[in-house]
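The following block contains the structure, expressed as structure tokens.
Only one protein chain is missing; all other protein chains are in place.
Our next item is chain A:
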Amino acid sequence: MLGKRPWRMAAIAAAISLLVAGCGSGDSEDPTAAGNTVVIGISEPQHLLPTNATDSSSAQVLNSLFYPLVTFDAEKNPVEVAAEKISVAKGNRVWTIKLKPGFTFHNGEPVTAQNYIDAWNYGAYKPNAQGGGYFFDRIAGYADLNPLDPDGDGPEKAAEPTTNKMSGLKKIDDLTFQVTLSAPFASFKSVIAYSVFFPLPKAAFSSDGVIAKGFEENLIGNGPFKMKGSWVHDDKIVVEKYADFKGVVPKVDGVTWKIYGDQMAAYADLVDNNLDVQTTIPTDALANAPADLGERFQKSENSVFEFIGFPTFLPQYKNPNVRKAISMAINREEIASQIFLGSRTAAKSFVSPVVSGYRENSCGEPCEYNPTKARELYQQNGGPKEIKITYNVDGGHKSWVDATCNQIRASLQVNCIGEQEPKFAVMQDKLQKHQDIGLIRLGWIMDYPLMENYLNPLYGTNGGSNYYGWSSAAFDTLVKEGSKAATPEASIKKWQEAEDILAEEMPVIPLRYGQNVYGYSERVTNVEVDLFSRVNLYELETLA
């Protein structure tokens, strides 16, 4: 029977195919912004719940939906925004935060102190597994919410937390709350600018400590924009002006956060004027960008710091003079301009220029390119015959590692090879097992603009990113003293002293500072990209 009408069958099959292919095409809504709205490219945010959102894409979106307690002025000093006054007592341990009155969430709920306390407690509670949970670890009571497994990978299970409320958070009245830290910290005000510290409305919780299902797709914030429709995963997030917003009102009426899986695709849309702002032009497009975009291709500083670490468990790199010699063998400027086409700048300090307290060239002579002196020093101190630089292949590091190796080879006259590992996690694992993987390439993006946010995680004995195991008691003490100091100025002084120890010891070789390399369409003007790689939505304007 089938055999009788093969052609009809084929025709029907083709018709169905075309029908399926065509259907759904009715929704050909042009993503190009109309009127006074803009389209900004991001990657798919991993999460949008503020305490779980730590990538830059989600930070951008959250910044449109929420109004932070503090923000940073041009000198990177924290200034109150949603908070009216933040005061501190008892030797920098007890912070009192008073909120500005009259603010409401997008569902009409007034913003109260309790909203902050609930959100922070949710973020810190271990079973919620929030990516930004560690931000709360300075607050008293964090440890009670995060009991750790006593024997690591062993058979014993970690105890269940006894409470889901941090003892350090106390409500004074509807608009005031008190934060007690477990140890004094003079710069806590800078920390709470981060998106992790945003408040959540009552509507976010279905019961105590449980986020309502679907809240993440339909966020309700206290910021200048509110969600228009839900988060369409892998496609877009549309926000529009919130009429009752009492803070600084942005100049645009709405933002479409268009989600790209591949930044080259975003760049194609940018050149076509289908996308208004791209905050990070991909490396592959850097060569064409000045011609494609002209004046609309811009750079601004950000907090990225790239360096090479010396695993200190390796005996051949124990001698600081060997480390200095290798550092002096590298011509940072040449790599920044030749390999990165000026999208990076040479680094000669151990913290990024975006933090206050940064000193130009605090590293001194060991970071200056000097091949002759490098070779002398290297030979005097008996540096190893072969140098290995390990990097993860999935991060586009091959070209600069090879270039660095070429420079080391030329300057020190020893063999240098770039060793590849498939992923960052594999590198980490080998480091933990103290395998000889040679030098390692690393990078850091700050969480808040303080010297401490570079010094402690990267060089502190218990630093979360101190993968190379460098440890100095004197350094740790200075960083701690800096955190406890009475004023931010006094803190910086101590931290600079700590940085001087780094210059003597050279646990890492500072290489480059990152920059935001961004572009925008012909439709917009006043585009600023801040040190967190976020577009400044309060300044952005359309050319209508």
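Definition applied: a contact is a pair of C-beta atoms (placed from the backbone, for glycine too) under 8 Å apart; a residue touches a chain by one contact, two chains touch by 3 or more; residues count from 1.
To be clear about the criterion, contacts and distances are computed from a predicted model.
This figure omits one chain of the complex; the name its UniProt record holds, of "Acyl-CoA dehydrogenase", "Cation:proton antiporter regulatory subunit", "Oligopeptide transport system permease protein" or "Stage II sporulation protein M", is "Oligopeptide transport system permease protein". Considering the whole complex, the residue from A:W400, A:F424, A:Y448 or A:W470 that touches the absent chain is A:F424.
When the full complex is taken into account, the listed residue touching the unshown chain is A:D269, out of A:D269, A:E452, A:E499 or A:D530. Not every partner is drawn; the one left out touches chain A at residues 2-3, 6, 9, 14, 17-18, 20-25, 27-29, 31, 46-47, 54-55, 126-131, 133-134, 137, 146, 148-149, 153, 158, 232-236, 259-262, 264-266, 268-269, 271-272, 274, 394-395, 422-426, 428-429, 442-443, 445, 457, 464-465.
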